[in-house]
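Apart from one protein chain that is not included, each protein chain of the complex appears where it belongs.
A, B, C and D label the chains in the order they appear, each numbered from 1.
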Amino acid sequence: MLLRNNIPLTYIFGKIKKELFFVIAYSLGIVVLYENFHVTRISIPLAVPALLGTVISLLLAFRSNQAYDRWWEARIIWGAIVNDSRTISRQILSFVENPYELEEVEKFKYRFIKRQIAWCNALSQSLRGFSAHKGLERYLDKNELVFIKNQRNVMVALLELHAMDLKKALNEGWINKYQQIEIDKTITALCNHMGGSERIKNTIFPVTYSKYINMSIHLFIVLLPFGLIEYFGYMEVPLVIALAAFFLLVEKMAVHLQDPFENKPTDTPTTTICRNIEKDLCQMLDDNKLFEDMPHVEKASIGSYYIL
Amino acid sequence: MLLRNNIPLTYIFGKIKKELFFVIAYSLGIVVLYENFHVTRISIPLAVPALLGTVISLLLAFRSNQAYDRWWEARIIWGAIVNDSRTISRQILSFVENPYELEEVEKFKYRFIKRQIAWCNALSQSLRGFSAHKGLERYLDKNELVFIKNQRNVMVALLELHAMDLKKALNEGWINKYQQIEIDKTITALCNHMGGSERIKNTIFPVTYSKYINMSIHLFIVLLPFGLIEYFGYMEVPLVIALAAFFLLVEKMAVHLQDPFENKPTDTPTTTICRNIEKDLCQMLDDNKLFEDMPHVEKASIGSYYIL
Amino acid sequence: MLLRNNIPLTYIFGKIKKELFFVIAYSLGIVVLYENFHVTRISIPLAVPALLGTVISLLLAFRSNQAYDRWWEARIIWGAIVNDSRTISRQILSFVENPYELEEVEKFKYRFIKRQIAWCNALSQSLRGFSAHKGLERYLDKNELVFIKNQRNVMVALLELHAMDLKKALNEGWINKYQQIEIDKTITALCNHMGGSERIKNTIFPVTYSKYINMSIHLFIVLLPFGLIEYFGYMEVPLVIALAAFFLLVEKMAVHLQDPFENKPTDTPTTTICRNIEKDLCQMLDDNKLFEDMPHVEKASIGSYYIL
Amino acid sequence: MLLRNNIPLTYIFGKIKKELFFVIAYSLGIVVLYENFHVTRISIPLAVPALLGTVISLLLAFRSNQAYDRWWEARIIWGAIVNDSRTISRQILSFVENPYELEEVEKFKYRFIKRQIAWCNALSQSLRGFSAHKGLERYLDKNELVFIKNQRNVMVALLELHAMDLKKALNEGWINKYQQIEIDKTITALCNHMGGSERIKNTIFPVTYSKYINMSIHLFIVLLPFGLIEYFGYMEVPLVIALAAFFLLVEKMAVHLQDPFENKPTDTPTTTICRNIEKDLCQMLDDNKLFEDMPHVEKASIGSYYIL
Partner (left out) sequence: MLLRNNIPLTYIFGKIKKELFFVIAYSLGIVVLYENFHVTRISIPLAVPALLGTVISLLLAFRSNQAYDRWWEARIIWGAIVNDSRTISRQILSFVENPYELEEVEKFKYRFIKRQIAWCNALSQSLRGFSAHKGLERYLDKNELVFIKNQRNVMVALLELHAMDLKKALNEGWINKYQQIEIDKTITALCNHMGGSERIKNTIFPVTYSKYINMSIHLFIVLLPFGLIEYFGYMEVPLVIALAAFFLLVEKMAVHLQDPFENKPTDTPTTTICRNIEKDLCQMLDDNKLFEDMPHVEKASIGSYYIL
């Protein structure tokens, strides 16, 4: 998640350093050729790069749109994970009957909600390419840790534990039949969000598309100096740089937005979201100790102008 | 919420005062250079800013689109809050059984619906960056106020109280099992709307995007006078101002629309919506006194041509 | 609802009469200046209005899109009102048990479905700014009329009556618990459609946006004659008129579409839709008399080429 | 439904025959005037029609978009009708209890599923403007035919019969209370699809919009030859024809797509879809005879390159 202020220009242009270097060298070369060696026949009408520029920006708008939609969908999915984590906790706390205040039942509630926090963290780490098991010992008890140990898909295993716990609760009479179905629906929703995140993570944007647009931007940059040289002389260089940087940055931005789970500043901030889920669920459990214990991981983030 | 009429031009241009001042000085400077000091070599073909203008307006259209979508989604979410507040009140009033007309049950209904109004107000204030606790003593009784006092997330706590009250009603036999599930579904919907509002509030629009577009608009304005000077002479100044103002305003508008909970005139009018919810819920409760008592807060709004 | 054929040109251009008059005078004035008084220095390159025209049409396309979406969403909501009116009637008729063919039960069904027709009509009239009470005595019985008399929000009150009737039916054993929940869900859907219509009705399109676009179209029209005068001479006048009319009409169209409940020809035809709902519900009730009695209100519509 | 291959050019251009004829005559006339009678002053700069062309294509893209969305929504609705027809049959077959293998129950299932096929066919015919009653005697028994005979809205009546049959099944103990609700939900879904189809059928695209775009395309064609004549001479004629045909065809296409139930080649293929529904439902009923008996109506379709 990019923070609102203080994005240094060096950060922005750092992303296209290599390309910019080439652009500067190239446009300088041409202007030197034109002005000092009087190779003036290379000037072409501006309409040619202009046509190309219009066409490219149309397709760039299309591409930005799709990339933004993927990014926003990822954010919506993680927003829904927040909602359904709150919902499942509320349901566990308000549905479960415990007239004799048995400790077993209280432990059941506590275990269930902790497991939900574990599930969010496991999903977040797995999407970012880390081990889904890491750090779960904070939230899970021994039996649960043994159960998920050798499972390929930890998130699926945790949802299965949710469902098995519900079955037990039904058999013990802690919840009724309708409540089981209702909580199961929330689990199904969580399962859908997990699948949605994986879909965005695993489906790459049609790669040939990106290639075509990338190639045409380069063609555009190659033609641009010839179109401007006649009118601008040496002033052509900064202008070419500005225009090239603009197109390259917009393209780069789309490339970043379209994959929102890659440890980049434009990512969906799943770590922060998990932390917020933990905060709310701990409030519901009245267990602030658990939450406040945790070191503030996100403080140790990559740069000072974004957190994930 | 902007009202339909009487938006003074000063309000519109007030937003880009600083920029306009710079534009006027800059374009005047150039025309004076050109006409009085005969620095005529600075004229450039109009096609250069025209290309830039076309490209920018494509990306501006994309950006306006995304900003509008955020704004409209925020409005849809608050429309859904209206709907579900009415629904939950209707369900409480028509589901709860009270054959012996016990006062306790009537109080339960009254307390529940008042708490729903409190939840809407707490969410509205929290989204605008104010304390969620402010003014809730109008709607909540003492016990409820104690319960939420030390909670970090007041809205989550209020929904928990909703759910706990339902559990009590089920145990007392005031509602049946299916009705509990059904009202719980409405609470889940409210929980989702809360999450949706927070998502829009907390997710900033990809900040580098905004930067690129902003930078290119400035580049466009810098180039524009050179393209117009040859044909327009002194008339270039008002034309540059008009075009610059247009681009700057459209961009500014997008910036405002994309964050609809920031105490700005284009905001989602959550205060007004809360007031309308209160009006409808009080009608259902047959308690007009409560509603009419309230001072018309929105009359004390910032300007005369918008209310929030 | 605009009908398919016979839209006279006078109707179309009637909407922009005033503007067109100004455009004609203005463009004539300029051509007379240019041709008769030889003020030829006022000609400007066509590229200037062309740039403006391209930029405006991009933003106009964006605006048309949003306006169309509002209009189409309004239509979808009213389509859903048709669907859910049919559904609630089907549910009332097929869920309610009446083994002894009690007249009381038959009356209950009849009253319920009539009240649904009343609700549609009240919503339609309220959206168009008329009194929601008007004409409801055709559909409601005395008690119901008394109940809604002093209610601020008639539609909410009618849905409350629906819900209260369901409660009674459950207590009498005419429907079972699951059926109550199921019909209540349909009432919730109706409540959402009502809220959706109100949202579109009450949320104005960001007003500064409209202003900017409107102002730029005027700027474009002001510049256009200067760009065309050199090549067209007197022929410039009809051309300016045609182009100005095109932009003004497209903008006017967007303005009309974006508010689909304002008694304009492009409105959602809520009156006709209410009439169709009545037709279908009366068929289900086997009570054609009721339906055929009603005078064909829409025949007395404003013009001959559209009905609302 | 257009088939993939062999669309003869004559078919494509047949749609704009009249317009093309006019365009040819008009552009020929102008070139003859220019080349033979040396009326050369009529040449205008290409930028004028170019500006108009850009503006029109922006609005044409907007319009194509909306038209395509209507067409695709219609297709989605009919896809959902397929899904829900399969679902309702599966539910009838797997929910209904028949431990003593009573013939009455088997007949009930058979009648229900046949009636579902009837409903699809009635809707398909009604949308295309034919009588909804035609051909239903293949699927309905005598009593059902009598019931629907005098009903204005056959589809609503058939869904009512569905619901009444469910009520009977519940009373006889063939299904339980939850199953009644569940099948009723599927009926509600069918009711929504019916309403959705009717909405698309009955809501015309804002007619003034179409007019404006149509008029501007004609203005564009009128101006085009003057812009091209200078550079192309007699070659102007084929070029004008190609450009005019392109714009006219794209517009015509949008006109066709936006009304997908009008017996045109681009229609939603409701007849074919009904036939597929029948195939699947007969497979479920194990009654292939019924299905195979039917003459292959769609073979007798209008042309050889599309079926509806």
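In the analysis below, a residue touches a chain if its C-beta (ideal position, glycine included) is under 8 Å from a C-beta of that chain, and two chains touch if they have at least 3 such contacts.
Just so it is clear, the structure is predicted and the values come from calculations on it, not from any experiment.
Visitor: Would you indicate which residue among D:A25, D:I76 or D:V146 is in contact with the undisplayed chain?
Guide: Answer from the full complex: D:I76 touches the omitted chain.
Visitor: Check each of D:F22, D:Y68 or D:Y110 against the chain that is not shown and name the one that touches it.
Guide: D:Y68
Visitor: So which of D:E35, D:E172 or D:D280 would be touching the chain we can't see?
Guide: With D:E35, D:E172 or D:D280 as choices, the missing chain is touched by D:D280.
Visitor: Please output the residues of chain D touching the missing chain, sorted low to high.
Guide: So the residues of chain D touching the missing chain come out as 1-4, 7, 12, 46-47, 49-50, 53-54, 57-58, 60-61, 64-65, 68, 71-72, 75-76, 79-80, 82-83, 86-87, 90-91, 93-95, 97, 176, 178-179, 182, 186, 228, 231-232, 239, 242-243, 246, 249-250, 253, 257, 266, 279-280, 283-284.
Visitor: In the complete complex, which positions of chain A touch the hidden chain?
Guide: Those residues of chain A that touch the unshown chain are 44-45, 47-48, 50-52, 54-55, 58-59, 61-62, 65-66, 151-153, 156-157, 159-160, 163-164, 166-167, 177-178, 180-181, 184-185, 187-188, 191-192, 194-196, 198-199, 203-204, 206-209, 211-212, 215-216, 219, 223.
We adopt the following convention: only the chains that are shown with their structure count from here on.
Visitor: Can you list every chain in contact with both chain A and chain B?
Guide: The shared contacts of chain A and chain B amount to nothing, since no chain touches both.
Visitor: For the two copies chain C and chain B, is the contact made of the same residues on each side, with over half of the numbers shared, or of different residues?
Guide: Copies use mostly different positions to touch.
Visitor: Where the CA atoms of chain B average out and where those of chain D average out, how many Å apart are those spots?
Guide: Roughly 40 Å separates the two chain centres.
Visitor: How many angstrom lie between the centres of chain B and chain C, each centre taken as the mean Cα position?
Guide: 24
Visitor: Could you check chain A for residues that touch two or more other chains and list them?
Guide: none
Visitor: Does the chain-touch network form a line, ring, star, complete graph or other?
Guide: line
Visitor: Go through the chains and record each pair that touches.
Guide: Between chains, contact exists in these pairs: A-B, B-C, C-D.
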